[in-house]
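For this view, one protein chain was removed and the others were kept in their places.
For clarity, chains are labelled A and B in written order, and residue numbers in each chain start from 1.
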Amino acid sequence: MTTAPANQKTADMARPDERDYVWTLNFGPQHPATHTTLRLVLKLDGERVIDAMPDIGYLHSGFEKLGEHLDYNQYVTITDRMNYISPMANNVAWHHAVEKLMGIEITPRCRYLRTIVAELARISDHLLATGAMGLDVGAFTFFLYAFYQREVINDVFETLCGARFTNSYTRTGGVSQDATPLVVEKIRAFLRGFPKTLQDMRQLLYRNRIFIDRMQGVGRLSREEAIASCASGPIARASGVTRDLRRDEPYLAYADFEFEVPCMTSGDCLARFLVRVAEMEESLKIVDQAVENLPSGPVNVGVDERTALPDKTQVYQSIEGTISHFELIMTNRGFEVPCNEVYGATEAPNGELGFYIVGDGSNVAYRARCRPPSFVHFALFPQLIRGHTLSDVVAVLGSLNIIAAELDR
Amino acid sequence: MSEYLPENVAIGQLDALANWCRKNSLWPMPFATACCGIELMATGASRHDIARFGAEVFRFSPRQCDLMIVAGRVVMKMLPVLQRIWQQMHEPKWCISMGACASTGGVFDTYSVVQGIDRFLPVDMYVPGCPPRPEQLIQSVIDLQDQIQRGGTVDGKEFQLDSRQLPKRALVDLPIIGAPPASAISPAGRHA
Partner (left out) sequence: MIESAAVTDLAQRITDLRVDEFRGDVRVVLPSTELFAALEVLKQQHGFDLLVDMTCVDYALYRDATDRFGLVYLLANTQTNERLTVRTFLNEPQLVVRSVVALWPGANWLEREIWDMFGITFDGHPDHRRILLPQEFSAHPLRKDYPLQGRGERHHFPVITRGTPT
(Lines give C-alpha, C1' and ligand atoms only; values in the text may rest on other atoms or scores of the structure.)
Protein backbone atom coordinates (compact mmCIF):
# COMPACT_ATOMS: atom_id res chain seq x y z
CA MET A 1 0.00 0.00 0.00
CA THR A 2 1.74 3.10 1.12
CA THR A 3 5.03 3.24 2.96
CA ALA A 4 7.38 0.34 3.37
CA PRO A 5 7.13 -1.46 6.71
CA ALA A 6 9.65 0.03 9.05
CA ASN A 7 9.94 -2.69 11.62
CA GLN A 8 10.34 -6.41 11.80
CA LYS A 9 6.83 -7.45 12.71
CA THR A 10 5.12 -5.67 9.84
CA ALA A 11 7.88 -6.86 7.53
CA ASP A 12 7.33 -10.46 8.65
CA MET A 13 3.63 -10.20 8.06
CA ALA A 14 4.08 -8.75 4.62
CA ARG A 15 6.68 -11.21 3.46
CA PRO A 16 5.36 -14.38 1.86
CA ASP A 17 5.55 -17.50 3.98
CA GLU A 18 8.05 -20.26 3.18
CA ARG A 19 5.12 -22.56 2.59
CA ASP A 20 4.34 -21.55 -0.93
CA TYR A 21 0.62 -22.10 -0.67
CA VAL A 22 0.26 -19.37 1.94
CA TRP A 23 -0.42 -15.93 0.53
CA THR A 24 -0.95 -12.47 1.98
CA LEU A 25 -3.99 -10.35 1.27
CA ASN A 26 -4.33 -6.71 2.12
CA PHE A 27 -7.87 -5.88 3.19
CA GLY A 28 -8.46 -2.14 3.33
CA PRO A 29 -8.10 0.62 4.38
CA GLN A 30 -10.47 1.57 1.62
CA HIS A 31 -13.25 -0.96 1.40
CA PRO A 32 -17.06 -0.78 1.39
CA ALA A 33 -18.22 2.15 3.36
CA THR A 34 -19.88 0.46 6.29
CA HIS A 35 -16.72 0.10 8.31
CA THR A 36 -14.61 2.95 6.92
CA THR A 37 -10.89 3.02 7.43
CA LEU A 38 -9.71 -0.28 8.85
CA ARG A 39 -6.87 -2.29 7.46
CA LEU A 40 -6.25 -6.00 7.90
CA VAL A 41 -3.32 -7.95 6.58
CA LEU A 42 -4.50 -11.53 6.20
CA LYS A 43 -2.39 -14.60 5.71
CA LEU A 44 -4.43 -17.15 3.80
CA ASP A 45 -4.11 -20.79 2.86
CA GLY A 46 -6.46 -20.87 -0.10
CA GLU A 47 -9.58 -19.55 1.58
CA ARG A 48 -8.70 -20.36 5.21
CA VAL A 49 -7.36 -17.54 7.32
CA ILE A 50 -4.19 -18.55 9.14
CA ASP A 51 -3.46 -15.19 10.73
CA ALA A 52 -4.72 -11.63 10.68
CA MET A 53 -2.94 -8.46 11.67
CA PRO A 54 -5.06 -5.36 12.12
CA ASP A 55 -3.42 -2.06 11.21
CA ILE A 56 -5.21 1.00 12.52
CA GLY A 57 -4.65 4.72 12.73
CA TYR A 58 -6.09 5.73 9.38
CA LEU A 59 -8.51 8.11 11.09
CA HIS A 60 -6.40 9.28 14.02
CA SER A 61 -7.34 12.94 14.36
CA GLY A 62 -5.86 13.96 17.67
CA PHE A 63 -9.08 14.09 19.70
CA GLU A 64 -7.30 13.77 22.99
CA LYS A 65 -4.90 16.57 22.18
CA LEU A 66 -7.86 18.75 21.20
CA GLY A 67 -9.39 18.07 24.59
CA GLU A 68 -6.54 20.03 26.13
CA HIS A 69 -7.40 23.15 24.14
CA LEU A 70 -11.19 23.30 24.17
CA ASP A 71 -13.36 23.95 27.16
CA TYR A 72 -15.93 21.53 28.49
CA ASN A 73 -18.89 22.88 26.55
CA GLN A 74 -16.90 23.15 23.34
CA TYR A 75 -15.50 19.64 23.58
CA VAL A 76 -18.95 18.08 23.44
CA THR A 77 -18.96 18.91 19.72
CA ILE A 78 -15.85 16.79 19.32
CA THR A 79 -17.32 13.88 21.27
CA ASP A 80 -20.12 13.78 18.68
CA ARG A 81 -17.58 12.80 16.10
CA MET A 82 -16.27 9.79 17.97
CA ASN A 83 -18.93 7.12 17.70
CA TYR A 84 -20.71 8.90 14.89
CA ILE A 85 -23.50 6.35 14.64
CA SER A 86 -24.93 7.40 18.00
CA PRO A 87 -23.59 10.87 18.80
CA MET A 88 -26.08 11.52 21.59
CA ALA A 89 -24.68 8.65 23.63
CA ASN A 90 -21.20 10.18 23.48
CA ASN A 91 -22.50 13.59 24.54
CA VAL A 92 -24.27 12.04 27.50
CA ALA A 93 -21.13 10.10 28.46
CA TRP A 94 -18.87 13.18 28.24
CA HIS A 95 -21.10 15.33 30.39
CA HIS A 96 -21.65 12.49 32.83
CA ALA A 97 -17.91 12.50 33.45
CA VAL A 98 -17.65 16.30 33.52
CA GLU A 99 -20.50 16.65 35.99
CA LYS A 100 -18.96 13.92 38.13
CA LEU A 101 -15.72 15.90 38.21
CA MET A 102 -17.47 19.13 39.12
CA GLY A 103 -19.90 17.53 41.54
CA ILE A 104 -22.99 18.94 39.83
CA GLU A 105 -26.37 17.33 40.43
CA ILE A 106 -28.62 17.63 37.37
CA THR A 107 -32.38 18.12 37.56
CA PRO A 108 -34.82 15.18 37.25
CA ARG A 109 -36.20 16.42 33.96
CA CYS A 110 -32.71 16.62 32.52
CA ARG A 111 -31.96 13.07 33.72
CA TYR A 112 -35.06 11.74 31.99
CA LEU A 113 -34.38 13.67 28.79
CA ARG A 114 -30.81 12.45 28.63
CA THR A 115 -32.00 8.88 29.22
CA ILE A 116 -34.51 9.18 26.38
CA VAL A 117 -31.94 10.49 23.91
CA ALA A 118 -29.35 7.94 25.03
CA GLU A 119 -31.80 5.10 24.43
CA LEU A 120 -32.90 6.49 21.07
CA ALA A 121 -29.23 6.69 20.16
CA ARG A 122 -28.84 3.06 21.23
CA ILE A 123 -31.70 2.02 18.95
CA SER A 124 -30.15 4.04 16.12
CA ASP A 125 -26.72 2.45 16.66
CA HIS A 126 -28.07 -1.09 16.81
CA LEU A 127 -30.15 -0.47 13.69
CA LEU A 128 -27.07 0.51 11.78
CA ALA A 129 -24.95 -2.27 13.28
CA THR A 130 -27.45 -4.98 12.44
CA GLY A 131 -28.17 -3.34 9.10
CA ALA A 132 -24.48 -3.36 8.25
CA MET A 133 -24.19 -6.98 9.37
CA GLY A 134 -27.02 -7.84 7.03
CA LEU A 135 -25.55 -5.75 4.22
CA ASP A 136 -22.17 -7.42 4.51
CA VAL A 137 -23.66 -10.87 4.10
CA GLY A 138 -25.87 -9.71 1.27
CA ALA A 139 -29.22 -8.70 2.78
CA PHE A 140 -29.70 -5.26 1.25
CA THR A 141 -33.41 -4.84 2.03
CA PHE A 142 -32.77 -5.24 5.74
CA PHE A 143 -30.25 -2.43 5.54
CA LEU A 144 -32.73 -0.12 3.81
CA TYR A 145 -35.44 -0.84 6.38
CA ALA A 146 -32.99 -0.07 9.17
CA PHE A 147 -31.92 3.17 7.48
CA TYR A 148 -35.49 4.31 7.09
CA GLN A 149 -36.09 3.90 10.82
CA ARG A 150 -32.89 5.81 11.52
CA GLU A 151 -34.30 8.66 9.46
CA VAL A 152 -37.38 8.71 11.72
CA ILE A 153 -35.11 8.92 14.78
CA ASN A 154 -33.10 11.65 13.10
CA ASP A 155 -36.36 13.57 12.61
CA VAL A 156 -37.00 13.34 16.34
CA PHE A 157 -33.50 14.66 17.08
CA GLU A 158 -33.91 17.45 14.58
CA THR A 159 -37.15 18.58 16.19
CA LEU A 160 -35.51 18.40 19.59
CA CYS A 161 -32.28 20.28 19.03
CA GLY A 162 -31.99 21.33 15.42
CA ALA A 163 -29.45 18.83 14.13
CA ARG A 164 -30.32 15.39 12.83
CA PHE A 165 -26.87 14.08 13.47
CA THR A 166 -23.81 15.28 15.45
CA ASN A 167 -26.13 17.03 17.83
CA SER A 168 -23.92 18.32 20.70
CA TYR A 169 -27.06 18.21 22.77
CA THR A 170 -25.81 18.19 26.36
CA ARG A 171 -24.24 21.09 28.21
CA THR A 172 -22.62 21.22 31.64
CA GLY A 173 -25.53 21.23 34.06
CA GLY A 174 -28.24 20.53 31.52
CA VAL A 175 -29.07 20.32 27.86
CA SER A 176 -29.10 22.87 25.08
CA GLN A 177 -32.84 22.83 24.35
CA ASP A 178 -35.78 21.62 26.38
CA ALA A 179 -38.21 19.12 24.86
CA THR A 180 -41.41 20.64 23.50
CA PRO A 181 -44.75 18.75 23.31
CA LEU A 182 -44.13 18.26 19.60
CA VAL A 183 -41.02 16.22 20.37
CA VAL A 184 -42.95 14.04 22.81
CA GLU A 185 -45.61 13.50 20.15
CA LYS A 186 -43.00 12.46 17.59
CA ILE A 187 -41.40 10.04 20.02
CA ARG A 188 -44.78 8.48 20.71
CA ALA A 189 -45.41 8.13 16.98
CA PHE A 190 -42.04 6.42 16.59
CA LEU A 191 -42.83 4.05 19.46
CA ARG A 192 -46.13 3.15 17.84
CA GLY A 193 -44.60 2.44 14.44
CA PHE A 194 -41.29 0.79 15.30
CA PRO A 195 -42.40 -2.60 16.73
CA LYS A 196 -44.21 -3.43 13.50
CA THR A 197 -41.13 -2.61 11.43
CA LEU A 198 -38.91 -4.59 13.78
CA GLN A 199 -41.21 -7.55 13.27
CA ASP A 200 -40.94 -7.15 9.48
CA MET A 201 -37.17 -6.94 9.71
CA ARG A 202 -37.07 -10.04 11.87
CA GLN A 203 -39.11 -12.01 9.41
CA LEU A 204 -36.58 -11.21 6.73
CA LEU A 205 -33.66 -12.76 8.52
CA TYR A 206 -34.48 -14.88 11.53
CA ARG A 207 -35.25 -18.08 9.71
CA ASN A 208 -33.18 -17.34 6.65
CA ARG A 209 -31.01 -20.38 6.04
CA ILE A 210 -28.25 -18.42 4.33
CA PHE A 211 -28.00 -15.83 7.08
CA ILE A 212 -27.94 -18.41 9.84
CA ASP A 213 -25.35 -20.55 8.08
CA ARG A 214 -23.09 -17.55 7.59
CA MET A 215 -23.38 -16.34 11.15
CA GLN A 216 -23.79 -19.33 13.41
CA GLY A 217 -20.61 -20.81 14.81
CA VAL A 218 -18.46 -18.10 13.27
CA GLY A 219 -16.15 -16.05 15.43
CA ARG A 220 -16.79 -17.76 18.74
CA LEU A 221 -15.68 -15.84 21.82
CA SER A 222 -15.72 -17.56 25.17
CA ARG A 223 -16.56 -15.87 28.44
CA GLU A 224 -13.02 -16.01 29.83
CA GLU A 225 -11.54 -14.62 26.65
CA ALA A 226 -14.06 -11.79 26.67
CA ILE A 227 -13.15 -10.69 30.17
CA ALA A 228 -9.41 -11.11 29.61
CA SER A 229 -9.61 -8.92 26.51
CA CYS A 230 -11.55 -6.12 28.27
CA ALA A 231 -14.66 -6.58 26.12
CA SER A 232 -17.88 -4.94 27.21
CA GLY A 233 -21.31 -4.17 25.80
CA PRO A 234 -23.24 -6.45 23.44
CA ILE A 235 -20.09 -8.39 22.50
CA ALA A 236 -19.42 -9.39 26.10
CA ARG A 237 -23.10 -10.02 26.80
CA ALA A 238 -23.31 -12.35 23.81
CA SER A 239 -20.51 -14.40 25.39
CA GLY A 240 -22.07 -14.72 28.79
CA VAL A 241 -20.64 -11.76 30.72
CA THR A 242 -23.69 -10.27 32.39
CA ARG A 243 -22.29 -6.81 32.96
CA ASP A 244 -24.38 -3.79 32.06
CA LEU A 245 -23.60 -0.43 33.62
CA ARG A 246 -27.22 0.67 33.39
CA ARG A 247 -28.13 -1.99 35.89
CA ASP A 248 -24.91 -2.49 37.86
CA GLU A 249 -23.98 1.15 38.42
CA PRO A 250 -27.17 3.04 37.62
CA TYR A 251 -26.63 6.53 36.31
CA LEU A 252 -29.08 9.09 34.94
CA ALA A 253 -32.61 7.78 35.47
CA TYR A 254 -32.06 4.08 34.79
CA ALA A 255 -32.83 3.08 38.36
CA ASP A 256 -36.45 4.18 37.86
CA PHE A 257 -37.18 1.91 34.93
CA GLU A 258 -37.85 -1.77 34.51
CA PHE A 259 -35.95 -3.40 31.74
CA GLU A 260 -34.05 -6.59 31.11
CA VAL A 261 -30.51 -7.09 29.97
CA PRO A 262 -30.38 -9.69 27.18
CA CYS A 263 -27.44 -12.09 27.30
CA MET A 264 -26.48 -15.20 25.43
CA THR A 265 -23.78 -17.77 25.97
CA SER A 266 -22.79 -18.95 22.51
CA GLY A 267 -20.62 -15.95 21.68
CA ASP A 268 -20.73 -16.29 17.90
CA CYS A 269 -21.79 -13.71 15.32
CA LEU A 270 -25.42 -14.79 15.42
CA ALA A 271 -25.48 -14.30 19.19
CA ARG A 272 -24.10 -10.78 18.83
CA PHE A 273 -26.76 -10.02 16.22
CA LEU A 274 -29.58 -11.40 18.37
CA VAL A 275 -28.40 -9.57 21.48
CA ARG A 276 -28.45 -6.28 19.57
CA VAL A 277 -31.96 -6.85 18.29
CA ALA A 278 -33.17 -7.81 21.78
CA GLU A 279 -31.54 -4.70 23.21
CA MET A 280 -33.49 -2.58 20.76
CA GLU A 281 -36.72 -3.93 22.19
CA GLU A 282 -35.60 -3.25 25.74
CA SER A 283 -34.69 0.30 24.76
CA LEU A 284 -38.18 0.76 23.39
CA LYS A 285 -39.56 -0.16 26.79
CA ILE A 286 -37.26 2.32 28.53
CA VAL A 287 -38.18 5.16 26.18
CA ASP A 288 -41.86 4.36 26.65
CA GLN A 289 -41.62 4.49 30.43
CA ALA A 290 -39.51 7.63 30.34
CA VAL A 291 -41.81 9.52 28.02
CA GLU A 292 -44.90 8.64 30.02
CA ASN A 293 -43.31 9.74 33.29
CA LEU A 294 -41.33 12.75 32.08
CA PRO A 295 -41.15 15.12 35.06
CA SER A 296 -41.83 18.78 34.55
CA GLY A 297 -39.66 21.49 35.98
CA PRO A 298 -36.40 23.18 35.06
CA VAL A 299 -34.12 21.30 32.76
CA ASN A 300 -30.89 23.19 33.44
CA VAL A 301 -29.29 23.67 36.82
CA GLY A 302 -30.39 27.08 38.08
CA VAL A 303 -28.70 30.39 37.33
CA ASP A 304 -27.57 30.80 40.92
CA GLU A 305 -25.43 27.68 40.59
CA ARG A 306 -23.54 29.59 37.91
CA THR A 307 -22.67 26.67 35.72
CA ALA A 308 -25.48 26.44 33.15
CA LEU A 309 -26.37 29.18 30.72
CA PRO A 310 -29.54 30.96 31.85
CA ASP A 311 -32.39 30.92 29.37
CA LYS A 312 -33.00 33.92 27.20
CA THR A 313 -35.88 35.47 29.15
CA GLN A 314 -33.63 35.62 32.20
CA VAL A 315 -30.81 37.10 30.16
CA TYR A 316 -32.91 39.92 28.77
CA GLN A 317 -35.05 40.66 31.81
CA SER A 318 -32.93 40.24 34.90
CA ILE A 319 -29.54 41.70 35.72
CA GLU A 320 -28.38 38.48 37.33
CA GLY A 321 -29.15 36.58 34.15
CA THR A 322 -27.23 39.06 32.00
CA ILE A 323 -24.17 39.02 34.23
CA SER A 324 -24.26 35.24 34.47
CA HIS A 325 -24.53 34.84 30.71
CA PHE A 326 -21.69 37.28 30.12
CA GLU A 327 -19.43 35.60 32.64
CA LEU A 328 -20.11 32.14 31.39
CA ILE A 329 -19.59 33.01 27.76
CA MET A 330 -16.77 35.51 28.02
CA THR A 331 -14.75 34.49 31.03
CA ASN A 332 -16.11 31.16 32.25
CA ARG A 333 -15.78 32.18 35.85
CA GLY A 334 -18.91 30.24 36.59
CA PHE A 335 -17.23 26.87 36.54
CA GLU A 336 -15.82 25.48 39.74
CA VAL A 337 -13.47 22.84 38.47
CA PRO A 338 -11.42 21.01 41.07
CA CYS A 339 -7.76 20.11 40.51
CA ASN A 340 -8.39 16.43 40.52
CA GLU A 341 -9.07 13.51 38.22
CA VAL A 342 -12.10 11.34 37.75
CA TYR A 343 -13.35 8.52 35.54
CA GLY A 344 -16.97 8.55 34.46
CA ALA A 345 -18.37 5.64 32.46
CA THR A 346 -21.69 4.97 30.76
CA GLU A 347 -23.10 2.07 28.83
CA ALA A 348 -22.84 3.24 25.26
CA PRO A 349 -24.40 1.09 22.54
CA ASN A 350 -21.00 -0.33 21.66
CA GLY A 351 -19.76 -1.07 25.15
CA GLU A 352 -18.41 0.83 28.11
CA LEU A 353 -17.62 4.36 27.02
CA GLY A 354 -15.79 6.29 29.67
CA PHE A 355 -13.87 9.52 29.97
CA TYR A 356 -10.91 9.99 32.29
CA ILE A 357 -10.77 13.74 32.87
CA VAL A 358 -8.01 15.56 34.69
CA GLY A 359 -9.14 19.01 35.76
CA ASP A 360 -6.75 21.77 36.69
CA GLY A 361 -9.02 24.50 37.96
CA SER A 362 -9.61 26.19 34.62
CA ASN A 363 -12.46 25.69 32.20
CA VAL A 364 -10.26 23.67 29.86
CA ALA A 365 -9.56 20.06 30.73
CA TYR A 366 -5.91 19.21 31.38
CA ARG A 367 -6.33 15.74 29.92
CA ALA A 368 -9.45 14.26 28.38
CA ARG A 369 -8.96 10.59 27.73
CA CYS A 370 -11.71 8.65 25.99
CA ARG A 371 -11.92 4.93 26.72
CA PRO A 372 -13.16 3.63 23.38
CA PRO A 373 -15.00 0.31 23.26
CA SER A 374 -14.16 -0.25 19.58
CA PHE A 375 -10.43 -0.08 20.28
CA VAL A 376 -10.43 -2.99 22.70
CA HIS A 377 -12.85 -4.95 20.55
CA PHE A 378 -10.79 -4.73 17.40
CA ALA A 379 -7.86 -6.30 19.22
CA LEU A 380 -10.06 -9.41 19.52
CA PHE A 381 -10.28 -9.83 15.80
CA PRO A 382 -7.25 -12.08 15.12
CA GLN A 383 -8.30 -14.70 17.65
CA LEU A 384 -11.86 -14.76 16.36
CA ILE A 385 -10.99 -15.24 12.72
CA ARG A 386 -8.28 -17.89 12.84
CA GLY A 387 -9.42 -21.00 11.03
CA HIS A 388 -12.39 -19.42 9.30
CA THR A 389 -12.69 -18.59 5.63
CA LEU A 390 -12.27 -15.29 3.82
CA SER A 391 -16.02 -14.73 3.57
CA ASP A 392 -16.27 -14.99 7.35
CA VAL A 393 -13.90 -12.06 7.76
CA VAL A 394 -16.67 -9.74 6.69
CA ALA A 395 -19.25 -11.36 8.96
CA VAL A 396 -16.99 -11.20 12.04
CA LEU A 397 -15.92 -7.62 11.33
CA GLY A 398 -19.54 -6.58 11.04
CA SER A 399 -20.55 -8.30 14.23
CA LEU A 400 -17.87 -6.45 16.23
CA ASN A 401 -19.29 -3.09 15.11
CA ILE A 402 -15.99 -1.26 14.88
CA ILE A 403 -16.39 2.47 14.41
CA ALA A 404 -13.12 3.79 13.03
CA ALA A 405 -13.38 7.26 14.56
CA GLU A 406 -13.76 5.81 18.04
CA LEU A 407 -11.03 3.27 17.32
CA ASP A 408 -8.47 5.85 16.27
CA ARG A 409 -9.68 9.01 18.00
CA MET B 1 -33.68 23.31 -41.59
CA SER B 2 -35.71 21.91 -38.72
CA GLU B 3 -38.90 21.72 -40.86
CA TYR B 4 -37.19 19.08 -43.01
CA LEU B 5 -36.38 16.88 -40.06
CA PRO B 6 -38.76 14.26 -38.68
CA GLU B 7 -39.84 14.81 -35.05
CA ASN B 8 -37.64 12.14 -33.55
CA VAL B 9 -34.35 13.55 -34.86
CA ALA B 10 -32.28 16.13 -33.01
CA ILE B 11 -29.07 17.86 -34.02
CA GLY B 12 -26.41 18.87 -31.61
CA GLN B 13 -22.73 18.72 -30.84
CA LEU B 14 -21.05 15.46 -29.98
CA ASP B 15 -19.72 17.15 -26.84
CA ALA B 16 -23.24 17.88 -25.64
CA LEU B 17 -24.27 14.28 -26.18
CA ALA B 18 -21.23 12.95 -24.35
CA ASN B 19 -21.81 15.38 -21.50
CA TRP B 20 -25.44 14.35 -21.24
CA CYS B 21 -24.48 10.69 -21.05
CA ARG B 22 -21.71 11.26 -18.54
CA LYS B 23 -23.60 13.54 -16.21
CA ASN B 24 -26.57 11.23 -15.90
CA SER B 25 -24.52 8.20 -15.06
CA LEU B 26 -21.94 9.39 -12.59
CA TRP B 27 -20.84 6.34 -10.66
CA PRO B 28 -19.60 7.47 -7.26
CA MET B 29 -16.56 6.04 -5.55
CA PRO B 30 -17.46 6.61 -1.93
CA PHE B 31 -14.29 7.38 -0.06
CA ALA B 32 -16.09 7.51 3.25
CA THR B 33 -13.88 7.91 6.26
CA ALA B 34 -15.96 9.42 9.08
CA CYS B 35 -19.33 10.95 9.99
CA CYS B 36 -19.92 12.31 6.52
CA GLY B 37 -19.81 8.70 5.40
CA ILE B 38 -23.00 8.05 7.33
CA GLU B 39 -24.74 10.96 5.63
CA LEU B 40 -23.44 9.59 2.33
CA MET B 41 -25.06 6.26 3.15
CA ALA B 42 -28.24 8.08 4.12
CA THR B 43 -28.17 9.82 0.75
CA GLY B 44 -28.02 6.46 -0.92
CA ALA B 45 -30.79 5.02 1.25
CA SER B 46 -34.48 5.18 0.55
CA ARG B 47 -35.55 8.61 1.81
CA HIS B 48 -33.07 10.85 -0.02
CA ASP B 49 -32.39 8.68 -2.98
CA ILE B 50 -29.35 9.48 -5.04
CA ALA B 51 -30.36 6.83 -7.56
CA ARG B 52 -32.79 9.38 -9.02
CA PHE B 53 -29.77 11.22 -10.42
CA GLY B 54 -28.13 8.22 -11.95
CA ALA B 55 -25.59 7.86 -9.17
CA GLU B 56 -26.88 4.81 -7.44
CA VAL B 57 -24.08 2.48 -8.42
CA PHE B 58 -21.65 2.87 -5.53
CA ARG B 59 -18.92 0.67 -6.90
CA PHE B 60 -16.09 0.35 -4.44
CA SER B 61 -13.52 -0.31 -7.07
CA PRO B 62 -11.80 2.79 -8.47
CA ARG B 63 -11.45 1.13 -11.87
CA GLN B 64 -15.21 1.24 -12.32
CA CYS B 65 -16.06 4.71 -11.02
CA ASP B 66 -15.81 8.24 -12.23
CA LEU B 67 -16.87 10.42 -9.29
CA MET B 68 -14.88 10.26 -6.07
CA ILE B 69 -16.77 11.60 -3.07
CA VAL B 70 -14.34 12.18 -0.23
CA ALA B 71 -16.61 12.12 2.79
CA GLY B 72 -14.87 12.74 6.06
CA ARG B 73 -11.55 13.82 7.45
CA VAL B 74 -8.38 12.59 5.80
CA VAL B 75 -5.41 12.05 8.08
CA MET B 76 -1.79 11.89 7.09
CA LYS B 77 -1.71 8.11 7.21
CA MET B 78 -4.67 7.91 4.84
CA LEU B 79 -3.66 10.54 2.33
CA PRO B 80 -1.32 8.34 0.26
CA VAL B 81 -4.17 5.81 0.01
CA LEU B 82 -6.48 8.56 -1.22
CA GLN B 83 -3.96 9.70 -3.80
CA ARG B 84 -3.39 6.18 -5.06
CA ILE B 85 -7.11 5.58 -5.46
CA TRP B 86 -7.46 8.87 -7.33
CA GLN B 87 -4.68 7.82 -9.67
CA GLN B 88 -6.33 4.43 -10.25
CA MET B 89 -9.54 6.01 -11.47
CA HIS B 90 -9.94 6.47 -15.22
CA GLU B 91 -10.44 9.77 -17.00
CA PRO B 92 -12.78 11.64 -17.11
CA LYS B 93 -13.08 11.80 -13.34
CA TRP B 94 -14.39 14.33 -10.90
CA CYS B 95 -13.99 14.81 -7.18
CA ILE B 96 -16.46 16.11 -4.63
CA SER B 97 -15.03 17.10 -1.28
CA MET B 98 -17.91 16.50 1.10
CA GLY B 99 -17.98 18.16 4.47
CA ALA B 100 -15.86 20.69 6.29
CA CYS B 101 -13.10 18.23 7.18
CA ALA B 102 -12.36 17.18 3.62
CA SER B 103 -12.57 20.75 2.35
CA THR B 104 -10.47 22.56 4.96
CA GLY B 105 -9.76 20.30 7.88
CA GLY B 106 -12.94 21.28 9.70
CA VAL B 107 -12.89 21.35 13.49
CA PHE B 108 -9.71 19.28 13.51
CA ASP B 109 -6.75 21.64 13.23
CA THR B 110 -4.43 19.00 14.69
CA TYR B 111 -1.11 17.37 13.96
CA SER B 112 -2.53 14.54 11.93
CA VAL B 113 -5.46 15.87 9.88
CA VAL B 114 -4.78 17.22 6.41
CA GLN B 115 -6.20 20.72 6.23
CA GLY B 116 -8.14 20.24 3.05
CA ILE B 117 -7.64 17.56 0.44
CA ASP B 118 -7.43 20.23 -2.26
CA ARG B 119 -3.85 20.77 -1.16
CA PHE B 120 -2.98 17.40 -2.68
CA LEU B 121 -5.78 16.52 -5.12
CA PRO B 122 -7.77 18.41 -7.73
CA VAL B 123 -11.27 19.01 -6.37
CA ASP B 124 -14.25 20.04 -8.48
CA MET B 125 -17.00 20.64 -5.94
CA TYR B 126 -16.97 21.47 -2.25
CA VAL B 127 -19.93 20.73 0.02
CA PRO B 128 -19.90 22.65 3.31
CA GLY B 129 -21.49 21.27 6.45
CA CYS B 130 -20.60 19.15 9.38
CA PRO B 131 -22.03 16.85 8.19
CA PRO B 132 -23.86 18.24 5.18
CA ARG B 133 -27.47 17.22 4.96
CA PRO B 134 -28.23 14.66 2.24
CA GLU B 135 -30.10 17.36 0.34
CA GLN B 136 -26.90 19.44 0.20
CA LEU B 137 -24.97 16.53 -1.21
CA ILE B 138 -27.62 15.95 -3.83
CA GLN B 139 -27.50 19.65 -4.69
CA SER B 140 -23.76 19.36 -5.19
CA VAL B 141 -24.26 16.41 -7.52
CA ILE B 142 -26.79 18.46 -9.49
CA ASP B 143 -24.36 21.40 -9.68
CA LEU B 144 -21.61 19.09 -10.84
CA GLN B 145 -23.95 17.75 -13.51
CA ASP B 146 -24.60 21.33 -14.69
CA GLN B 147 -20.88 22.00 -14.73
CA ILE B 148 -20.28 18.89 -16.82
CA GLN B 149 -23.02 19.82 -19.24
CA ARG B 150 -21.73 23.35 -19.66
CA GLY B 151 -18.02 22.77 -19.92
CA GLY B 152 -17.37 19.13 -20.75
CA THR B 153 -15.83 17.71 -23.92
CA VAL B 154 -15.67 14.26 -25.40
CA ASP B 155 -11.93 13.89 -25.09
CA GLY B 156 -11.47 15.64 -21.76
CA LYS B 157 -9.87 18.85 -23.06
CA GLU B 158 -11.53 20.82 -20.24
CA PHE B 159 -9.04 19.25 -17.81
CA GLN B 160 -6.07 20.60 -19.73
CA LEU B 161 -6.74 24.23 -18.91
CA ASP B 162 -4.09 25.92 -16.81
CA SER B 163 -6.58 26.83 -14.13
CA ARG B 164 -7.34 23.14 -13.57
CA GLN B 165 -3.71 22.09 -13.58
CA LEU B 166 -1.89 24.40 -11.26
CA PRO B 167 -2.08 23.89 -7.50
CA LYS B 168 -4.24 26.50 -5.82
CA ARG B 169 -2.44 29.73 -5.02
CA ALA B 170 -4.71 30.52 -2.10
CA LEU B 171 -3.28 27.70 0.00
CA VAL B 172 -0.76 29.24 2.33
CA ASP B 173 0.81 27.46 5.24
CA LEU B 174 -0.19 29.15 8.45
CA PRO B 175 2.23 29.42 11.37
CA ILE B 176 2.06 26.71 13.99
CA ILE B 177 0.41 27.85 17.20
CA GLY B 178 -0.33 26.02 20.40
CA ALA B 179 3.14 24.99 21.54
CA PRO B 180 3.97 26.21 25.02
CA PRO B 181 7.36 27.99 25.32
CA ALA B 182 10.21 25.65 26.11
CA SER B 183 10.99 27.41 29.39
CA ALA B 184 7.61 26.48 30.80
CA ILE B 185 8.37 22.80 30.88
CA SER B 186 10.87 21.49 33.37
CA PRO B 187 11.49 17.93 34.56
CA ALA B 188 10.04 18.66 37.98
CA GLY B 189 6.89 19.85 36.31
CA ARG B 190 6.61 23.19 38.04
CA HIS B 191 5.39 26.31 36.29
CA ALA B 192 8.30 28.45 35.28
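To be clear about the criterion, contacts are C-beta pairs under 8 Å (C-beta built on N, C-alpha and C of every residue); 3 or more make two chains touch, one makes a residue touch a chain.
All values reported here derive from a predicted model rather than from experimental measurement.
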**Asked** In the complete assembly, which of A:Ile50, A:Leu144 or A:Cys230 touches the absent chain?
**Response** A:Cys230
**Item:** Contacting the left-out chain in the complete assembly, out of B:Asp15, B:Asp109 or B:Asp143
**Value:** B:Asp109
**Request:** Sort through A:Met82, A:Val241, A:Ala271 or A:Leu384 and give me the one touching the missing partner chain.
**Result:** A:Val241
**Request:** Write the list of chain B residues that the hidden chain touches.
**Result:** 75-77, 79-80, 83, 86-88, 109-115, 119-122, 159-160, 164-167, 173, 176-180, 182, 184-191
**Prompt:** What residue numbers in chain A mark contact with the hidden partner chain?
**Reply:** 3, 5-7, 9-10, 56-57, 60, 62, 64-66, 68-69, 100-101, 103, 227-232, 241, 243, 248-249, 339-343, 345, 352, 354, 356, 358, 360-361, 366-367, 369, 371, 375-376, 378-379, 408-409
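To be clear about the criterion, only the chains that are shown with their structure count from here on.
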**Prompt:** For the complex, which residues does chain B have touching chain A?
**Reply:** 30-35, 37-42, 45-47, 58, 60, 72-73, 75, 77-78, 80-81, 84-85, 107-108, 110-113, 130-131, 133, 178
**Asked** For chain A, which residues count as touching chain B in their complex?
**Response** 1-3, 29-34, 36-37, 57-62, 65-66, 69, 77-78, 80-81, 84-85, 128, 143-144, 147-148, 150-151, 164-166, 404-405, 408
